[in-house]
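Structure first, then comments.
Here the complex is missing a single protein chain, while all its other protein chains stay put.
The letters A, B, C and D name the chains in turn, as written, and every chain counts its residues from 1.
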Amino acid sequence: MPRFDPATDWKLLLAVPAIPLAGFVVNLFLERSLPRKGDWLLTGGMFVVMAIALWMAAKAIAAGFAGEEFFHQSRQDGFAWSWLYQTGKSPDSPLNLTAGILYDNLGAAMLAVVGVVSFFVHLFSIGYMKGDRRYHIFFANISLFTFAMLGLVLSDNLLIFFVFWELMGLMSYLLIGHFAHDPGHPRNLFATSACKKAFLTTRVGDTCLLVGMMIFYWKFQTLQFTELWRLAQEEVARHGGYYPTWMTVAGLFIFGGTVGKSAQFPLHIWLPDAMEGPTPVSAMIHAATMVAAGVFLLGRTFPLMSPEVLAVVTVVGSFTALFAATIGTTVNDIKGVLAYSTISQLGFMVAACGLGGVVFGMFHMVTHAFFKACLFLCAGSVIHGCHHEQDMRRMGGLRKFMPVTFACMLASTLAIAGIPLFSGFYSKDEIIKTAFERSLTHFEGASFFAALALPAAALLTAFYMFRLMFMTFFGAYRGAEAHGHGHEDHGHAHVPHESPWPITVALCGLALLGILGGHFWLAAPGDPLASHTPPWFLRMVSLERLYGGLVAEPHVSEHVEHQAHGLALSISLGVALAGLLIAFLLYQARKIDPARIVRALGGVYHTVANKYWIDEIVNATVVRPTIGLALAQKWFDENVVDGIVNGLGILNRTLGFVSAWFDLKGVDGAVNGVGATTQAFGSVARLFQTGRIQQYVTFAVAGGLLLAAWLILS
Amino acid sequence: MDAYLDQLGSIAPEITLTVFSLIVLVQDLIQKGRNSDAVGGVTLLGLSIAFFQLLSHAGDPSRTVFGMVVVDHFAGFFKLFTLAAVAAVVFFVMSDRRERKHGVGEYYFLILGAAVGIFFMVGTNNLLLLMLGLELLSLASYSLAGFHKGSRKSAEASMKYVIFGGMSTGVMLYGISLLYGLTGTLDLTAMGASAGSGLASSLAAQLHASPVPVAIAVVLVLAGFAYKVSAVPFHFWTPDVYEGAPTPVTTFLAVASKAAGFGALLRFLGGLFMRSGVGADVLQYGARIGLLVAILSAITMTLGNFAALRQQSLKRMLAYSSIAHAGYVLLGVATMTGAGFSAAMYYLAAYYLMNLGAFGFLLYFEGITGSEDVDSLKGMGWKAPAVSVAMVAFLISLTGLPPTVGFYGKYLLFVAGWNANLGWLVLVAALNSVVSLFYYLRVAKALFLTDESSKSAAPQPLFVGFLVLLGAATVALGIYIQPLQSWAERSLDILART
Amino acid sequence: MGVGAYLAVSAALFALGIVAIVVRRNVLYVLMGIEMILNAANINFVAFSRHNGGRLDGQMFAIFVIILAAAEAAVALAIVLNVVQLFDSVNPGGVDQLRD
Amino acid sequence: MERSSKVFYALLALLALALIGGGLGAAGGEGLAFGLFAFLTVGGGLMCVFERSVVRSAFSLLATFSGTAGLFLLLGADFLAMAQILIYVGGILALILFGVMLTPPDLTERRLPRVVTGLVLVGGAVAWIGFQVRASVVWATAETLPPLESNARRIGVGFLAAGQYVVPFELAAVVLTVALVAAVYIARRKKSDLEPDAVEGDPAPRTGEP
Partner (left out) sequence: MHTHILTWITFVPLIGMAVILCLPRNATAAIKGVSLVATFIPLVLATQVYFGMFDKTASGFQLVERASWIAGIKAQYFMGIDGISLSLVWLTTLLLFIAVPASFNIEKAQKSYYALLMLLEVGITGVFVSLDFFLFYVFWEIMLLPMYFLIGIWGGPRREYAAIKFFLYTLAGSVLMLVAVVALRIDSGSFSIPDLISMAHAGRLTGEHLPYGGMLVGMKFATWVFWFLFVAFAIKVPVVPFHTWLPDAHVQAPTPISVILAGILLKLGGYGMMRACFPIVPGAFHEFAFVLGVLGVTSIVYGSFVALGQTDFKRMIAYSSVGHMGYVLLGFAALTEQGMNGAALQMFNHGTSSAACFLVVGVLYDRAHHRDLNGFGGISQVMPRYWALSTVAFFASIGLPGMGGFISEWMTLVGAFQSGDPRFRILVLISTIGIVITAAYLLWAMQRVFLGKLNEKYKDLPDISFREVFSQAPLLFLCILLGVFPFLLLDWMSVSVRGLVSMLGGILQG
């Protein structure tokens, strides 16, 4: 297998983000002169990116399988770019900021995932976005997004990481709002506020991340990942193996970034709304890549996290996993289900990181990217096929109309539900195993919570996913009557149809990865459950290799590991099948009427169906008070500050005069009281300037006397 | 006899002015008021002759002629500016057609007479001559203020002026009499000097015993000066008289008369308290009087500015503005230092320029709009851009913004004030100039910030050219500052021992 | 008599002059008051002139003051008569067209 | 005679007694003369301020001016006393009387409270200042008084010789010329002067005080 060659590979890696960036620029400025508005150019570019990423990943995998170290920093043997200063300050100066590429096992895997998913999404979009009035903008934007994500993966430095992180936020904003520019589109109005909500909510998390970065920079005078890890270990060592408090604080702030970007409770509210964007966007940004960046951040900063932070991470992650899954069971919007599913799955990853199983979290991130992207694309295909219908209650029986989509969707559903042989099983199983392991070795509440919440979430996952499958693809088609009178004039065929080839090719590609992405069981048929050989990802990435040997694998006794493994295997299998079964009973076999359960649950159901009223709570506690505060301050500024500043000394009155002259009729309410003020102030001079000469003389004599008296008496 | 002629030569400008005043009077009588331009021309001729006579003696060392008349740089400074101002006023009268129906002979006669008064007022150390000069100026001014006989405003102005002026000069005379009693002399330079005249007492001796009598005498004399420069509390006549008097006369009062009052005031205080050679007690008491002046200065500028804020009439506003400016100049006076005095003189020079311009502007627009109201200027800036731009230069100079001559004057005043422990007064003055911005800007606002007016401006190229020239000078002297400043400093020779 | 006695008289006359200017509502009183003030000053000049060695300057000053008084009276009266004619009133308080 | 007048003249008589008596007691004959002239001066002024009729007030000034002239005489300024009588009594007072005759009389304008208040306030202030001054003043007086002699000649020489009074003398001439021309200009009436100024457009006359 090829080995990493600094001479050429750094250039290749630079080309990876550069290609989509170039594509963006070209498409933005040359859209009119390009045939087909340049979609082929960008998709072709993405194919090259995918090829490079896979080629590079192959080197990493090979190294991993060979048990070799694979950890490359461009500033050591390639290039480093002084960002802030190029003369006068050395690249190593703490003031300066040097950008480089960090390419390790995790980065390689992530790069490959992003490259693959991006390519397929591009491909999918060619079919899906056909006829959109801002077609070229869409492609330009999604290209730029890809650039940002790739850059983020490659950055060796927290600040550069943050730059791409925010850039993704911008692209997310623009892409969610894609339909906001299209008045004809039914989701136009939703999109306008959804994009804003997404950006602002993640912005809160980003700001936390910024603060966390500042604290680390303040203490360590660097933001380079490797340096941070090393210094953090030294700092901990200096404190006798304990993490100082400031690191806990800083770690929590950093985790804030993850909460925002990866849609963890309570900042998850933006993600369901983000589904207003075009489906390829949901697939790529809000399922496979961008939201995973939060987890990736945890992966990059894991050595900085104190146990206290990790406990918080665990609780937040597992709670989010369970919480989002419950909502997922009640949603009827096909993309909504997937959105809550994404939140839930992200909770799994976050919880894994909190539990110390960073590697498993990352693994789940990879597999999730494949199957969730596929699910979304399938959903997109369904929506496309059903003429932009998203409500599952108006679908059904699509299996017959769209067989390819159905197959792909089924494969991905099995993957997410954690059915063995499908990719999701391997990663989710590891996470649950970690939870048990940690519960057994550390007697702490966070781990116990995770150990209870995660399997429950897995159960619900299987349930709602199969609910989706049953409602969409099985039974009879329920969309005809709605279409019958609602969209008479559309002129479309009212029967759902299979999507064109770019869509189906993309679906198939991703579905394949959804099946095989976890473990190459076809290559190792003897060990389909990966009991003996760990899946490829775990052979490539391990805790030691991830942080250059700085973080050791937690020691778990053989016995405990075995116990946990067994427990996890059985439980995850059990819950997956249980979920499937319940869904089958409810929605396919119709043995139980869902309505009865709803009635039985009463208020609980309503709470869940209304997303626990989180949006309403946030609206009431954050949004309204903020706007109220803003209005109050506006009032304060216009009436009080202006007043106080003017009132300092004489300005108020004089300004009053001026305004009075200028607004002769007192048109402006702000200066209405001015007439009176003018009178009051002017009367002093007026009092004396009576026009009567004898009074003048009197005043003058009196004034003169006062002066004389002052001179005599003082 | 040569010596006598020589002495006469020293007061040649005064003689010239007197002679020409009679000439124009007679000329007008002969011409029966039919050729007013010729009369004006002769007046200007007299003024220019006097001007060159002054210049020809400009470098001479200071000397006293006829026992009382002092010919020094200080006097020369004020005389030159007075001539320039008077010439401008005559020019204004000639440019204003409305003035022609009144007797121009008397007009120019009185103006020249007033100029003679100013010349003696600033050119003497003797209180008798000072008083005579001041009265000559006053009498001419009273009647000039009432020159529009048929106009009630003009008559009222002159009545107020004569009553206030009569009382003030009376009070001042009484003060002079007390000073005479305290020092036994009418010569300022001798008053402060230590007892060398064989008299039993002197200012120093009196101050040693008690300052109260000196205080009374000085306050009474200051009342007269305060009236002349319209400082609080002797300013009351100013707005009414300025408003009622014919505009060229107002110009004369605001510019020449007021500056002359300051010239005399500087000479009085400088000669009495600050001349080199006066005793320590006298110097110290001078500082005390300086504090009194400082208080007056603060009140004067504040009152002037605030009252000006409320005026609708540009003329009255400029009147209050001139009160405020008196306050600024008083700041320099209050320092009781050479630097302060020369700053005051510089500021007066600036004041000549910008107020001549501002009043000329007023006159120009009175001729067009027939009104003195600021509102009547609305949109005129677009009609008469050159004059209006010049006016803006005057206004920013009056406000005290660079790069104009007024700014530098204020700067010098501030520095002098600081050095003389008057930091608070500097602060008051600084804030006052902010207040003044309001009403000055109102004019600029009316001119330019409204749409073009429908009134049309009669072409008066000479007048316009004159105002533009003044405006250019206001700015140019604000950038090329050194000559005027050096001149003001050089002219401050009243403090030296003779 | 000492100089103080003359001074007392002049001070009293000065005060009366001020009072005459201020309290009476007839413009002629104002003129009379001014004359009183000038007279008061003159008494001082002459008294001091005698008591500080018979110098001439005080008396000379007094003569000039008398001349000034005459000149001022003439001008003032002309102005006052003009005003009285235009305003039909001797009350200076009624002449208040010019004011703030 | 109204009551206030009675009181006033009684007080005036008291003042006369005090001044003349006091002068007599203090310095004999000279004191008597001083007291008399002082009374004439001050009493005339008081009467001028008090009298209701402007004619009487003007005539009471006659006393003041004459009293002053008397004081000048006592101070050895005989020329000045003469000039005082000539110019003040003969010139200025006559001028004022002309003024009185040319203006409408207004007997109601005198307000006694105002007069009394003015007298008390101004008199009080002047008296207070006088006492302040008196306590500490050091007048520039010579040890001995020069003999009383006529100095008209000295004054004349002072005026006319090429001494320091030449310029003031000439200047006084200018002052008088200016005053004359000004007074004549303002007092002289041409028909056109009385037409209201077209430019200013004065409003209707406002007379009297409210």
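Keep this in mind: contacts are C-beta pairs under 8 Å (C-beta built on N, C-alpha and C of every residue); 3 or more make two chains touch, one makes a residue touch a chain.
The structure presented is a predicted model; accordingly, all values stated were derived computationally and were not measured.
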Which displayed chains the unshown chain touches: A, B
Candidate in contact with the missing chain, chosen from B:Tyr285, B:Phe448 or B:Phe463: B:Phe448
Contact partner of the left-out chain, one of A:Trp40, A:Trp55 or A:Trp83: A:Trp83
Options A:Leu41, A:Ala80, A:Ile126 or A:Leu174, residue touching the unrepresented chain: A:Leu174
Positions on subunit B contacted by the hidden chain, ascending: 382, 385, 392, 396, 399, 401-403, 407-408, 411-412, 414-415, 418-421, 423-424, 426-427, 430-431, 433-434, 437-438, 441, 444-445, 448-449, 481-482, 485-486, 489
Footprint left on subunit A by the chain that the document does not show: 82-90, 93-96, 134, 137, 159, 162-167, 170, 173-174, 177, 180-183, 188-189, 191-193, 195-196, 199-200, 203-204, 207, 210-211, 213-215, 217-218, 221, 626-627, 629-635, 637, 641-642, 644-646, 651, 654-655, 658-659, 662-663, 668
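Throughout what follows, only the chains that are shown with their structure count from here on.
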Distance from the mean Cα position of subunit C to that of subunit B, given in whole angstrom: 25
Geometric centre distance via CA averages, subunit D-subunit B, whole Å: 31
Subunit C and subunit D: spacing of chain centres that average the CA atoms, whole Å: 6
Residues of subunit D whose C-beta touches two or more other chains: 122, 125, 129, 132, 139-142, 165, 168, 172, 175, 178-179, 182-183, 186, 202, 205
Residues within subunit B bordering two or more other chains: 128, 132, 135, 139, 142-143, 146, 149-150, 152-153, 158-160, 163, 167, 171, 181, 184-185, 199, 212, 216, 239-240, 307, 310
Partner subunit D, residues of subunit A touching it in the complex: 701, 705, 708, 712
Subunit D-touching residues of subunit C, taken from the complex the two chains share: 1, 3-9, 11-20, 22-29, 31-32, 35-36, 39, 42-43, 46-54, 56, 59-60, 62-64, 66-75, 77-82, 84, 86-91, 93-94, 96-97
Contact footprint of subunit C on subunit D as seen in their complex: 23, 26-27, 30-31, 34, 38, 41-42, 45-46, 48-49, 54, 57-58, 61, 64-65, 68, 71-72, 74-77, 79-80, 83-84, 87-88, 91-92, 95-96, 98-100, 102-104, 106, 109-111, 114-115, 117-119, 122-123, 125-127, 130, 134, 139-142, 145-146, 151, 154-155, 158, 165, 168, 172, 175-176, 178-180, 182-184, 186-187, 202-203, 205-209
